[in-house]
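Of the protein chains in this complex, all but one are displayed in their positions.
For chain A:
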Amino acid sequence: MTILRALLALLLSVLPATAEQIVLGLSEYRVSITADFDGSEILVYGAVKRQEPIPAGPPLQVVVTVEGPSTPLTVWRKDRRWGIWVNSAAVTIDRAPSFYAIATTGPLREVLSETEDLRHRISITRVIRAVGIAAQADDSPAFVNALQRIRIQEKRFVLKERSVALSDQTLFRTDIELPAALTEGDYRVRVFLTRDGRVLDKLERSIFVRKEGLERFFFRLAHDQPLVYGLLSLFVAVVAGWLASAAFRLLRN
């Protein structure tokens, strides 16, 4: 009994002393990319657990982010050389997510202070890690801006302000759309509770995005057994060519 009490005391001291905590649910923890995959929608829902009444002051805000696996990227800029447009300067970005969506209850700048954004890397600018790019090209920030602009245009980076519905400062929900051009990996879902720009509580979950069936078979074979894959695609092509010729000869006769 004393041990149990000691454990409980330890647990209580370890737990953050936040008055408001997130309880979270996701409509899916696993997304399968099959041949007919045409994007998916994840419902992120939850509630705010508190032991005391809702504190007075600025209202509670919620920020939800979904982040695809990060990879290094190279951004190229074209310039006119000898009359044609040629890739002439490049900047390597250390890490940028393949997909990133932010949903908030209000304008991001009001919901989140600059320091909290810097600490938790929440906004699109902060989630891209571009360290030491200044030496790679003149005007290197323009490359990072271009990366953001292109990804936003492709709907791979999405900022949806006011798209999280929050009722009575307690229940929240939002839909995050995953695009059709999705890459495999673990997608990180983060939920932040903020008040007056400060983060009160945060919670992280993962969604596993995997290719399935034929997609998985082709992808794995192409990367694990490239020679077998190459020969198989040849075989398929030869058989298809022969079948076509044979079939149409039959049709003609």
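Observations on the structure shown:
By definition in this document, a contact is a pair of C-beta atoms (placed from the backbone, for glycine too) under 8 Å apart; a residue touches a chain by one contact, two chains touch by 3 or more; residues count from 1.
Operating definition for what follows: contacts and distances are computed from a predicted model.
Per UniProt, the protein behind the absent chain is "Probable membrane transporter protein"; the candidates were "Response regulator receiver domain-containing protein", "6-hydroxynicotinate reductase", "Probable membrane transporter protein" or "ATP synthase gamma chain".
Residue A:P72 is the one among A:G25, A:P55 or A:P72 that touches the chain missing from this view. Interface note for the absent chain: among A:V23, A:L43 or A:A90, the touching residue is A:A90.
Although one chain is hidden here, its contacts on chain A can still be listed: residues 33-39, 71-80, 83-87, 90, 92, 143, 146-147, 149-151, 180-183, 211, 214-216, 218-219, 222-223, 226-227, 229-234, 236-238, 240-245, 248.
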